[in-house]
Structures are given as structure tokens and as C-alpha cells.
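All protein chains but one are shown in place.
Going in written order, the chains are labelled A, B and C, and every chain counts its residues from 1.
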């Protein structure tokens, strides 16, 4: 089983994927040149799964992933991974701080480690690369002396860690998703799941309000809402919504069926276990709302049983 | 099969019941002394059905009926009847207008025919009776000369019609219901039905709003809302709601199940065909809202089929 | 200043009025023959105020009062009174329990003291009168031996109390209102007020929901909702709403202005201090919701100041 990930080797995406790869027995990670390429490989059959970044607590949504999720044929998220952002400075073996005259990184990496760099490498020239992994490759090639990148890049490029944890703020987190072709078996409910959808509505006042109400009235906590242009016209959008719960559960299922009736287009993008930030990180996990009284699965089952009894009343010869 | 109705013979309630009695083969109407007595007879087994007034376009809800519907054991409405209010002046055979010195009626009857009385019987003394049927009985007994009452009273008391249609406004309507013990077969859906419930909620802001939202979000038009004291405490209520639709239909069923989860007490009071005002009356029937796009039964079925397909996806070996 | 009340002398309504009459200096209570007569006297100028029952925790809304409040010219409630229902048995001076062969009361009085009567006067014949005060009058006239009525009737009819507190359940409460002609000075806000309105809406789905939302979104707790037929057509209603707060306060004022825009007819029926059940009664006062964070008067003032600053920005020569 091949898993395409946003490459090249040494990216945070690879690091995220490696943290869960044991749960996909027989999986072989393969770098793709872009998020779009990873999803295309999945759709085209060149990969069985794709692992791509979807959201960063600092940079926000990843547009290419959002847009890619609603293309055809349909795909679904089967896993999410929260990766605290942790930058390291990698060098060729034997290089010391005093040896570093040039340092490379992706602009995001440079931006998040600026304070460390100005303190510890005040005189080094900073060069930009298309990805943090490309910075590591440039060190391996001897083009620069140091790279600010994911620690995982060290092993791929034969580098060693000059300094670790060099990011200025410790609480940034990136969220990655593992995506499969629709029609696969969905992850079983765990009791702490998340469901993702994308929806378009008629362009009339209150349409989004009605969608949010369909979730709220059933006690489903929405954990994320994003809009992306529908490309048809300025002012028309895809709404991407994440909610707490699993499609196999009554409240979420009923809410999704309600949206199916209400939306002009509705894409089910998966139900999967909610990830938490790994132990050892100070970054906070996304907030989770408490269950709403009367809206839990047992309440739904009890209500359905009551309704079934009403409907199936025997015939006493009247009415 | 015995049908208890609000007696005595000659009431508007009897007139309403007679208009539908052919739909209950073998039914024998039996007068009860009060609405409460009629419902008690039903609950106690002394009657198989009860016919009682529930609402008047002039007087409003009938409290004894509302309160009686939520007592135990449970009962359900299986039929509603809309009776345009039509008063007649009944006299002993041979009596002329010039002979009438005294006229009797229930205060409601007197109130709704005051203009006719002051024009045609300006000198007659008006006497009050406990019911309009009692006024007819008083004429038969010779205690008064004329009664303002339901035309149906003529045949019971051997009277004749001195004048018909003597009510001042032609558009008053009374709504009656035929009630059965819960557990009976419900009337089959007709596509134009009404469902009645009574509910109590926790006493917190927005509780009623949430109940109304459960109906609105599913496109169910509420045709009536009444509150009655719960008797536990001033400021706590039973809410009586009528909505368009049948419990066997998806939208209404889902709304009722939602209320079952949300309410502290919920009573299903029946699903039955919506009545219209009989042809020949100028009184308007209650308004009916148009169905809401996307909330009809076919939309529910389609959404459920979509949901079922999502949940039952086969296992491709991932996730 | 004349205050018409629901008479005759000795009614619970008179008892309620007397409990607050000192707050209306120079007021002279005058009995009216009915609720309608009391309100007619007020409207016609024959009285300056009217005191009438509006709601009972046992019997529910008083239809004649509700209907009377929305007639023309407009009137407003300036005071509410909560009177725990307390029945006494009154007799002519010197009468003992053993002397009582007949006892009179209004049906409501009889219903609420049935257990006491069957225990203490098992052999007395019970007779019905049009009001509990009429029962006291009948005792004074020597027609019956005892009356079950309001304790206040004793002084009017020269009777003495044979037994007090004879009601079977101790928690029944009746709510009375003192009504003035619209245009009077409204009672000043106390911080614990109630505002009453009546509204009609277009007959379309969601109209009542929108009205409730106008209150909820502004944190106004609705303490009561009643519907009364509009008399135009079955299925069309006046909605009577009571909410916590005073028209002079920002949240309530804004909500009322919103209803003015939304309703086909809107009647302001007064802002007045919320009454509580008098000390010494075990009956619970109506529930009161806690204020909603962010919706108190200070929050409104702060928001308005912020908005005013936005709108009044000086001109720097751009835009």
C-alpha cells in the first residue's frame, strides 16, 4: 500500500505521517511534489492513501488541500494528525556554530525562528528555499552551512542536529490528514471522532445560518468553519465544516441527512478519530465541547424507540 | 361502539359528531354531562371514543379539554371536525314571533346573537341557561317561549325553527375532536394531516424557542400553540402544539423524536386528517402553509438513502 | 381616584387590591360586575384604574381579561399582585360546625376545598353560587349556613371565620393586575420588572419563532406566553408575552422596537415591578432567570458608546 505525502523527504508532512504509519500495515510512504500531486496520485490510483497538511495554527487553512478535497472522484479523510511545529538547525556532521556563515529555510521556517537566529547566528546570511526540506538538501549539497527545518530531515540528508527546538513560540501546531478514496471502510466510531464536510448552498440570506442550526439543534459542536471560493462567481463559496462526532452516530447522521436536503452540493469528507497534541508538547489541543444533555446516542435511541412504538400501535378498530 | 359527547342532546357537540358519525360504523352517541365526564368515560372504558370541543374562533381554547387530554392514561385525537357556528331560534310548534315574551340561551349564544335579538325580539326577556341545549329543553317544558341554540336541538325537543342563521357574525367556527385511548390504530396518513402534542420543558430561557426551532428547521408548519398552567407553579406551563403532518411522515417523526430528547414531558396527542369548513359556509378554514422545499417525505427518503450508503461503505483495507 | 375591581365586595380580587391600595393614595375601590365591566369603566372614564384577575396557577389565563386588554382605547398594566389562594369557611356569628347543614361556594372554591369539606362537613349540602362573594352574601341573607370564600368577605358581610386555610393544596396562586389608561406615567424601573405585550403576526411559518428570537437574542427571559383567538379566523391568534425587564431598559426597548417592525399589530401592555408571593405563603413565586452575560443595561450603554464613536469619526480628508 502506497501513501503519497507532501515531499520531498524530510518535510513536516513526512514527519507527521511517520508518527502514524504503523497503523497502516504495509504502507510505503512516497513523496509527491505538491499537495495537489499527492491527491492526484490517490485519485488516479498511483497511491492508496495521501497525507497532506490541511491547517496550521499560524498560517491557517491550506487552500490547495481544501480545493483538492472537493474535486472528483470523491475522497474521505480517514485519519488526522496534530504535529507541534518544532524546528531544528541541521548541519553537516562536524559543523559548529562558529562555522555557520549561511543558513537556509522556507519563509515560514525563517519567520518562526527569527528570534533564535538573531541571537545565535546573528551574522549568518539567511537564504530562502521552496521548502524546509529543500534547505536540508542544500546543506547536504554543500550550498549552505545550515538549514532550519523539521528534525526528521536529518536522517534523510545525513545531517546532524546543531540545535533543536529553535522556534520562537512553542505552541504552533499543524494539522495533517490521511485521505483515502471514497467507498473505503470508514474508521469505526471511537466516541471521540470528528466529521468533515463541504457544502454549497443557495445564495440567499440565512442559508449558512440554517446549516449551523442543523448542527446546533442536534447538539453537534462545530470545531471549524472555513470558506473557499466556489470559482463560479465572487461571493459564492464552499463551506468546509468540521464537527465533533461520527457519521455512524445518530446526531451526526441526522444532521448530515438534514444538510443533504438543504444544500445544493454536499460532500462527505470523512469521520475519523479526533487527534490530540502528542504528550510532551506544550501546545494546546483544539478545544472540545462537552456533550449536550439529551443529544447523546442513547437519547437518540430512546427517542427512536418511542417513535417506533407510536407508529406501530395496534388496531383497536377505531380511526 | 359507544361515543361519549358533550351533552345534553341538542348541543353543537352532538351536531358536530353527527356530521362524521357514519365514519365510525356501529357507533352510538351518548351524551355526557361535561367534557371531563366524556373523557373520563373514555378512560374508564364506559365509552370507546369521546367527542369534545377543543377550540372556538371566538372563545378560544376549551380549558377542560386541554387539561383532560394530558391526564392519564393517555388518549389520542383520531378526528377533528370544524363546525361553523349557526344559531337558530327554536319554539314550540305554532309559536309566532309575536308570541315570544321570553327567550333563553347560554351566555355565549346570547352574546353572538345580540343584534338579531334586539332587532327582531326587542321586548323579549332574555334568560340564561347552562347550555344552549338546556334552553331548548326549557322551551319544551314550557318555561320559556324561545331558545337560541343549535338547529340540531329541534329534533330532540320536538321544537320547530322560528328563525335560522340568527348569529351576528357568520364566520365563527368551533373545532371538535374525537378522542380514543392511546394504543389504537392511528388514522392513516392522507397527505393533509395534523399532529397534536403537549410538552413541558425545563424552566430556562430559550426552551420554547428550541422546541419551535425543532419544527421550523424540518419545515413543519405549526398551526396552533397554546399554553396551560402545569398546576405545579405559576409560570410553568404545558405547551400544546398542533403541526401540519403525520407522525408516520419523516419530518414530523424526526421532530417528535427531537422533542422526546428535549422535553421534560411529552405527550403525543394524535395524528389525524386536517378538517376543512364544510361547503356552504362562508367561514374560512384555518390557514395552511405551503410545503417547504427540501423537507418533503421524498427528500427525507433520499437523504436517508444517501446516509445509509455512506455508513455502509465496503472495506478496502484502509482506515 | 376610583379603582374598579372585579366584585362584588369580598372577592379575592378585592383582597388582592387591598394588599396594594396604600400605594395608590386617595384610591377608592369600587366593585364592578365583571372583568369586562371593570375595564369598560376604566376606558369610559368611570374609573381611573381597574384591578382584575389575569391568570391562575390552577385555572390558567382569564380569557375576559386577555381579550379586554387588547381592545381600544389602549390600556397598560401598572402593577401586578400575586395572591396565594386561601379559602376560609365563613358563618354568621355564633354558628358552630355542628350547625352547618348547607355550604355555598363558586365551583372553583368547591373544587379546591373538597377534601376539607368531606372531612369536616361530610353531611352538609353543597350549593353553587356565581362567585365566592355571592356565597358569603347568601350566608348573610340566611339562605345558607356557611360559605367557602376569601377571608376578606367576612368584614363585608358581617360574618365570622369558622375555619381558615381550608384549601386542599397550599400552593395555588392567582395573579391580578392593576390597569391604567395608556399615556399614564409608567412605573419607574426597579431592576426587577416585567413587561407585557400582545402581538399578531403574518400567518406564515416561523413568525412566532422570529418573535421569540427577538427576545432571546437580546437575553430577555420570556416568563409567559399565551395565545388567544384573533376572532378573525380559526388558526389566527393574538400572542400575549410577558418578559423580564422594563421598556425603559435597553434590551427590552430594542426588543420591542424589533417587534414593532415585525408584527402586524403590537400592543404595549405595560412595564411594572415583578411581584413575589407574600411572605408566609408556601406557594412558590414564578421562576426568574439569571441575567444573561453581555446583555445587561451597562453592556448596551457601552456598545452604544462604541457605535457612536465609530459613526462620529472626524474627517482626515480621505474617503
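Things to note:
Quick note on the criterion: a residue touches a chain if its C-beta (ideal position, glycine included) is under 8 Å from a C-beta of that chain, and two chains touch if they have at least 3 such contacts.
Predicted model, so just to flag it, every value in this text is computed and none were measured.
Although it is not drawn, the missing chain touches A, C when the whole complex is taken into account. Remark: the omitted chain is touched by one listed residue; of A:25, A:45, A:205 or A:280 this is A:205.
The chain not shown here is touched by just one of C:21, C:163 or C:258, and that residue is C:258.
Residue C:217 is the one among C:58, C:163, C:217 or C:289 that touches the chain missing from this view. Interface residues of subunit C with the unshown chain, by the touch rule above, are 1, 24, 48-49, 78-79, 180-187, 210, 213-214, 217-218, 247-248, 253-254, 256-258, 260-262, 268, 272, 294-295, 299-300, 302-304, 306-307, 310-311, 313-319. In the full complex, subunit A touches the hidden chain at residues 55-61, 63, 82, 171, 173, 175, 203-206, 208-209, 212-213, 216, 219, 221-229, 231-237, 283-287, 289, 292.
Heads up, the rule we're going with is that only the chains that are shown with their structure count from here on.
Arrangement of the chains shown, judged by which pairs touch: a linear chain-to-chain path with two open ends. In terms of their C-alpha centroids, the spacing between subunit A and subunit B amounts to 57 Å.
Multi-chain contact residues of subunit A (touching two or more other chains) are absent.
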